[in-house]
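Can you keep this structure in mind? I'll have questions shortly.
In this view, the complex is presented without one of its protein chains, the others remaining in place.
Read from first to last, the chains carry the letters A and B; within each, the first residue is number 1.
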Amino acid sequence: MKRIPEQIKRLAVVIAVIITGVVAIRYFILPSSLTDGRFHRQSTVERETAKNIVFAGATICGNCHGDKAEKKKAGYHKTVNCETCHGPAQSHIENPANKPAMSGGRDFCVFCHAYDQSRPTGFPQINPVLHNPLKACITCHNPHDPVPPQTPRECSACHAQIASIKTVSPHALIGCTSCHNVPEKHKVSPRSVRPTKPDTREFCGKCHRKESDRKDAPKIDLATHGERFLCWECHYPHRPERM
Amino acid sequence: MNRRKFIKNAILFFPAAGVFRHLLKDAQAKPGNGKYDPANHLYGMGVDIGKCIGCGLCIEACKKENNVPKEPFFCRTWVERYVIKRDGSVTVVSIEAQKEKPRAEETDVLRSFFVPKLCNQCENPPCVQVCPVGATFATEDGVVLVDSKRCIGCRYCIQACPYGARYLHPETRTADKCTFCYHRIVKGMLPACVEVCPTQARIFGDLKSMASRLVRFTRINKIHVLKPHLNTEPKVYYAELDGEVR
Partner (left out) sequence: MNPELVKRLSELSQEVTGFIYPNELEIHWSILIVVYPYITGLVAGAFILASLVQVFNVKEVQPTYRLALLTALAFLLIAPLPLQFHLGHPGRAYEIFLTPQLGSAMAMFGFVYLWYLMAVLLLEIWFEYRKDLIVWSKGGKAPMKWIYRGLSLFSSDISEAAVAFDKKAIQVITVIGIPSAFILHGYVGFIFGSVKANPWWSSVLIPIVFLMSAIVSGIALVIFLYMVITPLRGEGINMRCLDKITSYLFYAVIVDFTLEALDFIHRLYESEESIKILLKLVTDKLFVSLWVIQILLGMLIPLGIMVVVKSLKLPEELRKLFYFISVILIQLGIFATRWNIVIGGQLFSKSFRGLTTYKMEVAGIEGLLTAIALLILPFIVLAILLKILPAWEAGSAEEGAAS
């Protein structure tokens, strides 16, 4: 066998020392609490689950404040949990003397109910500057069962965006109920009982066919114009284009 | 014992053994000694865009519950407002809880809505894939957590998250993000943001549960997730998600 060169022998010693050192330290000397991922994950989960609770959760409030909870259950605020308005209440559960705050002024209610065009249609919104500006909201609306003092006559109470678009349109003077049949129950269960939309061309044709007497309405030949379609499939009735 | 007797006993043996096994299994599967078993749960969240009113109470509640810095530069969850106009322009802003001044009404708007965002707790999480020390990991019940004692603050996970859900906590100098309020959900409570949402636009649930609000949500709505082409398999399911949302 050929003689192993001397430099290889030296190198082999150094490499052997390094490798045995690393292997010994990593696999034998260091405790598994340092090297095993499962320990780290377990301790992380334990640390996470031990964190403080700040919000108590809706169901607990009802245990002591059952009357308010009952009242809220059937009203418009049934989806609003207690801590949404009253803030975190875990410390109140632990020490009932720490009462959660609630401002009685106007500044809180408007976070949700001030008019904002990005809010979904049908969400009750008011213009805070115009709507009873000096009164606190709770004067007329019980926050646990916020029925408005009178059932809104105006659709704009919930459909503010549509109303604001319509007021600058050629259809401004046409009332909502001229075109939509609104069952009374819509004001109570708005998502399940819905108003109707006109389902014939002749409906819009009452004003817009060329034989109509209505002077300010643009005229078309109902027999040929957009033959097979309902008018609102192309034209936006809340803001029809000006001719 | 002779052969006949042996066969007779064998014929009785197998059904007897089967019954025995069943009884043994029932005895072991006691209705839980109360211990939480993560293998029985898989958490997800549903977001109904049609219900979000952009009040921002979820952002504030999350910060209170989870010790997130109050400044708007660090968010575990946030809400974006989209305004899409007839000329095709799309404007997006992130709303700040409780600081929203009334905005001037925009004209010629086609669609406008709010989109709550948070960590999607992906089933195929790119952040877990790139963490060099395994400090971020997915639990068995489907929540991605960060081990703040092991995180070295290299911020690779922040770069790898396509949704911008992660940030570097200025005090611990480790990566941080929404944990679905893990400390609440393992006790059967709801995450703080779901708790305070006034319109129930956020729906939390257990995908493995037999009866769950989230499962129903995914049954009756057409569901979208953010950035599906990246194959991160998010577990935050959006209903009525507009195509302009990134």
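Going forward, a residue touches a chain if its C-beta (ideal position, glycine included) is under 8 Å from a C-beta of that chain, and two chains touch if they have at least 3 such contacts.
What you see is a predicted model, and the numbers here were worked out from it, not measured in a lab.
Considering the intact complex, the chain excluded from display touches A, B. The chain not shown here is touched by just one of B:84, B:165 or B:193, and that residue is B:165.
Although one chain is not displayed, its contacts with chain B can still be listed: residues 69-75, 78, 80, 90-94, 117, 126, 129-135, 150-156, 158-168, 170-171, 173-174, 230, 246. For chain A, the residues touching the absent chain in the complete assembly are 5-7, 10-11, 13-14, 18, 26, 30, 34-35, 37, 40.
Basically, only the chains that are shown with their structure count from here on.
Chain geometry summary: the mean Cα position of chain A and that of chain B are 17 Å apart. Taken in their complex, chain B has these residues touching chain A: 50-57, 61, 64-66, 81-83, 98, 100, 102-103, 105-106, 109, 112-114, 134-135, 137, 139, 145-147, 149-150, 179, 182-184, 186-187, 189-190, 192, 195-200. Contacts from chain A toward chain B in the complex involve residues 37, 40-41, 43-45, 47-55, 57-58, 77, 79-81, 83-84, 88, 111-112, 114-120, 123, 128, 164.
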